[in-house]
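Removed from the display is one protein chain of the complex; every other protein chain stays in position.
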Amino acid sequence: MKNVILPNNREELWKTWETFPEAVPMAGGTDLLVGLRENKRKARTIIGLEKIRELCQVSLQDGEILIGAMVTHQQLLDTPAVAAHLPGLHGAAAVVGSPAVRHMGTIGGNICSASPAGDTLPPLYTLGARLELLNPAGSRVVPLHEFILGPGRTALHQREILSRVRIRIPAPGTRSYYFKVGQRKALAISIASMAALLQLAPDRSVMEARFAWGSVGPTVMRFPELEKTLTGRTFSPDLLNELGKAAAARVAPISDIRGHANYRRILVANLPLRLSAALAQEGVTKRDE
Amino acid sequence: MKITFYLNNVKQEIETQPDRRVVDILREDLGLTGTKEGCGSGECGACTILADGVSKLSCLMLAAQLENRRILTIEGLASGEELHPLQKAFVEKGAIQCGFCTPGMIMAAADLLQRNPAPDRKDIRTALSGNLCRCTGYQKIIDAVESAAETMRNKA
Partner (left out) sequence: MNGLTSIGAPLTRVDGPAKARGLEKYAADHYPPGLLWAGVKRSDHAHAMIKKIDIFSAGTVPGVAAVLTSKNIKGSNRVGLPEMDQPILADDKVRFRGDPVALVLAEDKSALALALEQISVEYQVLNAVFDPEQAMEQDAPVLHENRGADKGKNILISGTLKRGNITEALEQCDALVEGEFHLPRQEHAYLETEAGVARLTGDNILEITVSTQTPYRDRTELAHALGLPADKIRVIAPYLGGGFGGKDGITVQGLLGLAALHSGGRPVKMWTTREESFICSPKRHPARIRYRLGCKNGTLHAMTCRIIMDTGAYASLGGPVLAMAMEHAAGVYRIPHVLVEGYSVYTNNPVSGAFRGFGACQVLAGLEQTVDMLAVKGGLDALEFRLKNAVNRGDTTGCGVHMSNSTGIIPCLKTVQQHPFWVNRDKWVSEAPAFKRRGVGIAAGMQGTGYGPVVPDIANAKIKLLPEGRFRIYSGVSDMGQGNNSTNVHIAGEVLCQEPDAFELLQPDTFRTLPSGSSSASRTTFTFGNALKEACILLKERILARACNLALGVYKEDLLLIPGKVLHLPTGREIPLALIASAMAEDERVCVSTWTAPVARYPDSVNPEIRAAGFPHRVFSFACHLVRLEIDELTGEIAVCDYLACTDGGRVLNPQAYEQQIQGGVVQGMGYALWEDFKVAEGGETLTRNLATYILPTAADVPNIISLPVETEEETGPFGMKGIGEIVINLPFPAIANAVAMGLGRRIFQGPLNLEHLQEALQGSEKEAPQ
C-alpha cells in the first residue's frame, strides 16, 4: 500500500515531505499513475498538490501571465487571457490527450514530466517561459530551456516543486501557433510537433520568428541561429521551406513505436509550411497579394 | 483511511486504503458496476465519472482524492425511473450496442452539455474523443448527444 497525502498549503507540503523524504509529487496523475501501473515509476508515498490553492490560479501581473503549476489544460482553455495572448499555448492545451485528461492533467505536470512529446512545451519554449521553483528554503526562477535536462529529467532539486510558469505577454500583433502530428486526432502522443511565434512587419518582412519542435530530440528543439537568419526577410513559403530543411538537417530524432526517425525528419522539414496555410486562411498572405 | 464524500448526492463515509483506485472502490466496495474499466490507463474513457461536475477518469484517481468531492456516476444520472435526456436519447437513437462504453460516453457527454448546451457535431466528436467505442462507429452516439442537447435546451 502506498501513502497518498494531499496537503492544503505550502506548510503542510513541506512538513509532509519532511516526514516522507522519498515522496513523489503528483500534479494530475495522468502520467504518474500510468507509470506506476507499468512499473516504470516507483512511489511509496504520493503527495498530491491539487489542494494547494495558490498553485491552481492564473493571473496577470506587470505584462506577464502567471500560470500556477496545478492549472489544468482545461483551465488554460477556459482562460480568456491565454486564448487572446497565447494562442499557440492555447492550441497545444486543446490537443492534449482527451477532454478528461485535460480536466486532470496540469501544465506543471506536463512540464515536469519533461517528455519530449509534451504538448505545452514547444509553445512555452517559443514564449521564453520562466519557471518559479519553490523549496522549503525559498524560491528561484529558471528559464524553461534550462529546467528541462533530458527525457524525464529536470533541474528540480530534492523537495522542490514547480509553482508557477511566468510568460511575458508577446507584443501586439504577434501570432503564435501549434501544429501536432499524432497517430490519430485525439488520444495521441505527438510524433512531431512544432510551435511558432511570429511577428511580421506590414510589408510582411519578418520582425521576429521563433520555432520549437517537439518529439524530435531528447528535449524540445529550438535553433536561435536559424531564427536570426529569417529576420528582415519577406515571409513566404520558400522561406519556410528553407527553414524546415535547415532544421531537419540539425535534428537527430529516434525511431519508436509511433514513428521512424526518417519520418520525423520529414515532419521537421514540412511542419513550417503549415504556417503558410494558416496565414493564408487568416487572410494575411492573400490580402497582401 | 476514512474518507467522506458525496456519491450520487448521498453522503458516503468509507474506510479504505488511500491508494486504491476510485474505479475499484465504486465497483468492488460500493457495488456500482455501471462505471466500467476498459484499460486502466486513461486511454478508453469507459471509467469516466463526474467529480465536482467535471468529467474525470476514475482509473486514474486515488481514494484519497475523493475526500469532500461530489461524485456522480452513471447510476446517479437518472431521476428515479425517469431517464436523463442523454440516457433516453442514447436508447432511442440507437447509440448503444454492446453498451460497455455507454456509461463513460454518457458521462463525457454530460460534461460537454454543461459547458456547451448547443454543440455542433464536430464539437461533440471532439468532446467524446477520449471515449473509445468499438461497436457503433460513433455516428449514432453523435446523433444521440445532438438530440439530447436539443431536448435539454427546449426544457430549459
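For this structure, a couple of remarks:
For clarity, chains are labelled A and B in written order, and residue numbers in each chain start from 1.
Rule of thumb we're sticking to: a residue touches a chain if its C-beta (ideal position, glycine included) is under 8 Å from a C-beta of that chain, and two chains touch if they have at least 3 such contacts.
These figures come from a predicted structure and were not determined experimentally.
Among B:1, B:14, B:135 or B:152, the one in contact with the hidden chain is B:135. Summary of contacts with the chain left out: across A:183, A:205 or A:231, the touching residue is A:183.
From the set B:7, B:57, B:71 or B:96, the residue in touch with the chain omitted from the display is B:96, counting the whole complex. Listed for chain B, the residues touching the missing chain in the whole complex are 27-28, 31-41, 43-44, 46, 73-75, 77-78, 83, 87-88, 90-92, 94, 96-103, 106, 124-126, 128-142. Touching the omitted chain from chain A are residues 1, 98, 181, 183-187, 189, 191, 237-238, 240-241, 257-260, 262-263, 266-267, 269-271, 273-274, 276-277, 280.
In the analysis below, only the chains that are shown with their structure count from here on.
If you average the Cα atoms of chain A and of chain B, the two centres end up 29 Å apart.
Every residue of chain B that touches chain A in the complex is listed here, in rising order: 17-19, 40-43, 45, 48, 54-57, 60-65, 67, 108, 111-112, 126-127, 129-132. Those residues of chain A that touch chain B in the complex are listed here as 1-6, 29-30, 33-34, 37-38, 46, 48, 50, 74, 97-101, 103-104, 185-187.
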